[in-house]
Structure formats: C-alpha cells, structure tokens
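Here the complex is missing one protein chain, while the rest keep their positions.
We call the chains A and B, going by the order they appear; numbering starts again at 1 in every chain.
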Amino acid sequence: MRRYISAYFEDEGNLLRAAKDLKENNISIQDVLTPFPVHGLDSILGFKKSLIPTVGFISGAIGTMVAFGFQTWAFTVDYPLFIGGKPHFAIPSFIPITFELTVLFAAFGMVFAFLIRSKLGPGAKKTIHDERITDDHFVIIVDLDESGSQDGKVKDILSKEEAQDIKVKEIEL
Amino acid sequence: MYVSPIREPLIRGQKTYKKITQDIAAPIEGKPGKAWYAGIALTGSALLFGLAMIGYTIWEGIGTWGLNKTIGWGWGITNFVWWIGIGHAGTFISAILLLFRQKWRTSINRSAEAMTLFAVICAGLFPLIHMGRPLLAFFVFPYPNTRGLWVNFNSPLLWDVFAISTYFTVSLLFWYVGLIPDIGTIRDRVKSKLKKWIYGLLSFGWTGSAKHWQRHESISLILAGLAAPLVLSVHSIVSMDFATSVIPGWHTTIFPPYFVSGAIFSGFAMVLTLLIITRKVLNLENYITVGHVESMNKIIIATGSIVGIAYLTELFMAWYSGVEYEQYAFMNRATGPYWWAYWIMMSCNVISPQLLWFKKLRRSLVFTFILSIFINIGMWFERFVIIVTSLHRDYLPSSWEMYKPTIVEVGIFIGTLGLFFTLFLLFIRVFPVIAIAEVKGVLKSSGEKNPKSDKN
C-alpha cells in the first residue's frame, strides 16, 4: 500500500514556502504540479541540472560530422566532379550545410531526449491529477509512510500555507 | 525578480491566473463570429484562385509566366524571398528576445511563430513550382539514386534547401514544445469527448510536473540558443543565392547581414499588421498592449535603419569601387526604367519608418497599422528591385529586356496570401494565440499591480 497526501495552493509563494518547509523536515515530496514553471522550485526540490544541453551538444556534434563527412566523401571520393572552378574539397562551400545539419540534429536530439525522459508523447498514458492544475492551482503531492506517523506534521505545514483540499489518498499496489 | 515601477505593465487589467486562462482560451471555446467566416471565405477564395493558377502553371509549363531570356527569376523568387523574410520575425521574437530576457515577447511569440511556419510554407511553394516539374522535387535531396549522382553541395541553391527545411523543422519543434503545456490547458477545459481526446493526444500527456517544467525550460533556452544563429543563417543563405554570383547589384558582401535585418524588419511589419487586428477581434487588448506595439515599432525602426544604412553603403561602394558595371547597376536601379520600384522601396523602407522616432506615432495603432502595410509593400519591392533590375540589363546589352508578370504569377502570389491568412485564421480557432503558461509566469512581475490584494 502506498499513501500520499495532496494539497492545492492558489499562489506560488505559498507553494514555495510549503515545499521548503517539507524539505527541511526531511519529508519526501513525490511531485509538484504547476500551471507554469515556478522559479526557485528546482533548487528547493533539489533537482539535478538537466542533461538536455549535453544531449544537444552531442547530437549537434554528430550532425556536424555527418554533414561535413558526407559532403567530403561524396565530392572527393565517391564522385569527384569539377564545379565552377572550385576544388573538390571546398571547405567554405560545405560550411552552410554543415551548420544547418548541426542545428537540425541538435534540435531533434534535445526534443527526443526531453520527450523520452519525461515519458511524454502522443498517446502517453498519464493520469491527469486535477484539471485545475493547468489553469490556476498548484498541487503538491507528498509521500507518507504506511504507519501515518508524519501525517499530522505534513498537514500542519500545508495548512499553515493556506493549502486547500488536503486529502490523504491510498493506493493498493 | 524585481521590476522597476517605471516600466509599463505588460498585462493590463489586474488579471489572475484563472482570468488569463479564460481570456486566452475564449477564442477556442466560443463559436466563430461572422467576421471570421467572412475572413475565411475571402482568404479561401484567394487560395483557390492561387491553386488554380498553380495547376495551370504545372499543366502548361513555366511559359505561362512573364519570364524571358535574361529575367529567369521574376515574381516567383521575389515572393519566395519576401515570404521567407516574413518568416523571420517569429523565431527572432521567441529565440533572440528570449535570450535577451525581453518579457514582452511572451504575449506575441506564439502567434508570431505560427506566422513563421505559415510564411515558410508559402515561401517553399515558389521554388517548388518554379522547378516546372514539382513531382520530381525530391531530386534536391542527396539520396542514393540510380543515376549515381549526388546533388551539388557547392550550390547556394542547395544550401537553401537545407537551410529552409532545417528552419521549418526547428521552428516547428520549438513552437510545438512551447505549445505542449498550453494544449494541456485546453485539454483540461474542453467539454466534448472528441475534443478532449484530440487535445489529449496533442498535449503528449502533459501533467505540469516540476521535473518536466525544469526540462521544458532548459530545452526552450537551448533551442532558443540554436534558433538564434539559425535565423541569421537562413536569410544569409538565401542572400547567397544572389551574392555568390558575379551579377552587379547581386554580388556584394553586405548581403547576408543586410538580408537578415531586412527579413526581421518585414517580419515585424507582418506581425504588427496581423496582431493589431487580432488583439481587437479576439479581445486580447490587455495582453497585446500598446506598449507591445511600441516595442515592436522600436525593432522596426532599428532594423529599418540598418537596412537604410545598407542601401547607402551599397550605393557608396558602387561608386567607390570604380567598377563601371557596378556603378551602372545602381544608376539603373535609381533612374532606369524601374526607377519607380526603387523609389517605392526607398520611401517605404527607409524614409517612412523614420517617423517612428516620434513617440506619439509609435504608440498610435492606426498609424502603426498603415505603416506596417507600407513596409510590407516596400520590402516586397526591395526583392523585386534586387532581382529584376539586376537581371534585366546585364553584361550583354543585346539581351536587355523588360519584365512584366502575367496574371498567372500574380494569381499564385495572391494564392499564397490566401494560404497564409487561411492558415492563420484556422490557427486562432484551434490553438491558444498567446503562450498561456509564459504569460502567467510574468504576471507577478509585469502585470498591472493590484493595490489591495497582493498577499505576498
């Protein structure tokens, strides 16, 4: 059995303070759902830096090599042809396409990384916790232990920050 | 984040988060009014006319156009460059202005980027039709083929293929990634089962989880970082179609940055033309405020002046170079048979935007609207002047010619205008015109302050 508590806030200021309080009391926060990115939340929840920029760099570098390598191979090895008095290995000529493919690969790499890591995509099965989350409510979902020893403390912290609809839910595993 | 009180609020009317959602989702939820039907009937018929002319061109051949021996690139390429240019504002707004932390972009980036996509679609049509046999258009991609040939990587026209397809794809990705949370909002609001299913599918299962937001912000920033040089590269490469040649008036090194500046200039003009109407019709005056219009006008004046300096630089260099062909080309532009096109370009692009130095005019919607139309016209003529005047009198005086478009070319152009506006009209019924989540993010810092109920 897994137990958790969910509570709704109307203002991100309350949410931030509540999350900070909970973290300071070593209570694990399962998830926070917000209608827009709340600044400062990442650091309170202790998120590590996203690796998406790294993915972008690597896929971009692959794009660079594919594009430059392919053009070089096609024009110097596979089918060397004189065009407009340019050398076969015409570096300046290859740069525009190389640049474009670098950007293209990096963009695709990052978007796929984002979707896969977040398990988002067409037809992704996600439970919609509450329809107000994408509108004007901030939800915090806090894990509780089975014994219920933390319940009181968590509720205190939440209600101090004017949380509404504080509900304990249980799901059978 | 502190914002100085002397800054104008970006969101007027003391909004709450809920109110923002309601206001922006309203056009999607409500029934379209008479104006919308009238609009789409008009743009739809323009589109149909264009399609008929495209069909005619493909059936009969390029001979139906007014092209001739020296002027092999006429309206088709003019329109192509014009549309690509218009397609530059959207990504400029969402990428470069994001990097420069311009918060006012949040109200206009969504619709401007949609315009980018539609404009690039319109632009892409022209080279396709101009090929004469559009069914063989895939020849431009380097795929292993039975002819054993590769495409010509030395050709700027091929760079264009890569630049524009990359630009379209990356803009689409950028736009869609930004749209995912807002589609989630719409999904949670629509009532009908079918709509809920469709928006659910399109929302990619967005939940608003903090971790997802963190990644979302990170990817938006890096995509912006990538899109910024991409915007510069696209029009630069388009300009290289001309500038790598040895045609006087085309071969000039200032072309890449000058084309980019011109593109942003014309793009902003089109964004203003459309948004001034849209904000009124969709009741979004509190989000797209006069302050937003003023900011865009400032970009217009900056880019317009850069274009002006480029014109002057070209003229000066033509004289300074001492190359008689170069000198003639510019003389011919200003005083030759196409002098009227040159002076339309000069007055619309360089002289008229200077009026925006007056604050009163910058903040006048009527004036801005009229000016934006002038700039659209002026920038169209800029491309016409560059393309036609340089070609119609080249090195060989025996083949000097004049160029006049036929009804078919004009029809195709009208058709793309129809396509562009039709797509935009459909867009405003289907997706939120303003980035809901982003606007909510700046509400606290840049919304109109409510004196009594600021709890925190």
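Assume a residue touches a chain if its C-beta (ideal position, glycine included) is under 8 Å from a C-beta of that chain, and two chains touch if they have at least 3 such contacts.
Going forward, contacts and distances are computed from a predicted model.
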Original post:
Under which of the names "ABC-type polar-amino-acid transporter", "Pyridoxal 5'-phosphate synthase subunit PdxS", "Gluconate 2-dehydrogenase subunit 3 family protein" or "Quinol:cytochrome C oxidoreductase" is the non-displayed chain listed in UniProt?
Top reply: "Quinol:cytochrome C oxidoreductase"
Subject >> Touch with the omitted chain, as defined above, among B:43, B:166 or B:244 >> reply: B:244
Original post:
Pick from B:21, B:252 or B:286: which residue touches the chain that isn't shown?
Top reply: B:252
Original post:
Which positions on chain B touch the chain that was left off?
Top reply: 1-7, 99-101, 228-229, 232-233, 236, 240, 243-246, 251-257, 298, 305-306, 309-310, 313-314, 317, 320-323, 357
**OP:** List the residues of chain A that touch the chain left out of this view.
**Re:** 39, 53, 57, 85-86, 92-93, 95
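One rule holds in what follows: only the chains that are shown with their structure count from here on.
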**OP:** Calculate how many whole Å lie between the centre of chain A and the centre of chain B, each centre taken as the average of the chain's C-alpha atoms.
**Re:** 29
Subject >> Interfacial residue positions of chain B with respect to chain A in the complex >> reply: 1, 16-18, 21, 142, 148-150, 152-156, 158-159, 162-163, 166, 169-170, 173-174, 177, 180-181, 184-185, 187-189, 201-202, 204-219, 222-223, 226-227, 229-230, 233, 237, 240, 436-438, 440-441, 444, 455-456
**OP:** Quick one: which bits of chain A touch chain B in the complex? Just the residue numbers, please.
**Re:** 11-13, 31-39, 41-42, 45, 47, 50, 52-53, 56, 60, 70-71, 74-75, 78-79, 83-84, 86, 90, 93-94, 96-97, 99-101, 103-104, 106-108, 110-111, 114-115, 117-129, 131-136
